[in-house]
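Below is one structure; the comments refer to it alone.
This part shows chain A:
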Amino acid sequence: MSEKNSVIMEVKNINLRFGGVIAIQDVSFNIFEGEIRAIIGPNGAGKSSMLNVINGFYHPQEGEVWFNGEKRPSMEPYQIAKTGIARTFQNIALFKGMTTIENVMTGRQLKMNKNFFWQMLRYGPAIDEEVQHRRRCEEIIDFLEINHIRKTPVGSLPYGLQKRVELARALAMDPKILLLDEPMAGMNVEEKQDMSRFIIDVNEEFGTTIALIEHDMAVVMDLADRVVVLDYGKLLADGTPAEVQSNQAVIDAYLGVPH
Partner candidate 1 sequence: FADELLVPHMTYRVGPFAANGTMIANGFTDYFLMLNERDGGIGGIKVNPEECETGYKAQVGVECYESYRGKNALVHTPNSTGITLQILQKAPEDEVPILTMGYGLSAAAKGETFPWAFNYPASYWSQMTSILSYIDSQTGLKGKKIGFLYLDVGYGREPIPVLEELGPKMGFETLLVPVAGKEMQNQSSHWLTIRKEKPDWVIMWGWGAMNPTAIKEAAKTRFPLDRFIGNWWSGAHVDTQSLGAKAKGYLASSYTTTGTSFPAIQDMIKYVVEPGKSKTKMDMPGKVLYNRAMFNAVLIAEAIMEAQKMTGKKMVTGADVRLGLENVKLDEARLKELGLEGFTAPVMGGCADHENGGSIFVQQWDGSDWIRQTDLIPPMTDVVQPLLTAAAEKYVSDKSGWTTQKCN
Partner candidate 2 sequence: MFYRETGQFKSKYKEELAAFPLAEDKVGIIILLVIAYVFIPIFGIPGLPFEFTMGAIMIPVFIFTITTLGLNILLGFAGQISLGTGAFMGVGAYSCYKIMTIFPDLNIIICVILSGLVTAVVGMIFGLPSLKIKGFYLIVATLAAQFFLEWAFIRVAWLYNYNDSGGIEGTNKEMFGLIVSGPQSDALTRYFIVLTLLVLLTWLASNVIRGRIGRSWMMIRDMDIAAELIGVRPLTAKLSAFAFSSFYIGISGALMVFFWLGAAEVESFDVSHSFTYLFMVIIGGLGSITGSYMGAALVWVIPVLIKEIGKTVFGFDAFIMENFSIIFLGVAIVVILIVEPHGLARLWQITKQKLRLWPFPY
């Protein structure tokens, strides 16, 4: 993994405020192509907000986002999704009324383009397109081992499975960068192991760059190539897991007793 040093994404001097609340204050860091980048920090540190900035849901008051070596102009979230950024959400944001397979198919939405006319007939190009993308989605579902719930409406699934479906949906977008917001919250060790394996496989096999927020330090230490630490909006540390783990400021603000 020595080549992981061409920068694919960089945020520069981000400042984000909500009324009086300063969520992010002058934070800069970068993400290398193909790496797993963890973002950690205490609750309310601004981690999720950072992801929201990266995928365009929040517009920071100041700061720039560079992607693929270019400064990104101001865009709507759906346009940003097109540039190859996919994500999962901390509070699961699945489409509750749809089944698993339908949810995963929504990830392919951007790649489909057959018009209303063909859609109405569901014939010819439209069905071909549907089949082609469906195949890809089934692969992802196989990969994440959620076959058994393909036809289940996601609303009544247990939390952990919902997280996995969310990952499947994000993967279906074939993203360049995958942003994961606490993908392993609410899972036990066994499930976390499964999830870790999926994340590593995605990273290694598809070469997807991953930015990951996680509170389980063991997971972060094992998976991440580099770690950014945020603390109440400020950048506290940035480095390899080992460096971060031994940083006293990080221990004080976040880890408590050294693990």
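In this section, a contact is a pair of C-beta atoms (placed from the backbone, for glycine too) under 8 Å apart; a residue touches a chain by one contact, two chains touch by 3 or more; residues count from 1.
As a selection rule, all candidates are chains of the complex that A comes from, given by their letters.
This one's a predicted model, so the numbers in the text were calculated from it and none came from an experiment.
One chain among 1 or 2 touches chain A in this complex, and its number is 2. The touching residues of chain A, counted against candidate 2 in their complex, run 55-57, 76-78, 81-82, 86-87, 89, 93-98, 102, 105-107, 109-110, 112-114, 116, 119-122, 126-127, 129-131, 134-135, 138, 169, 173.
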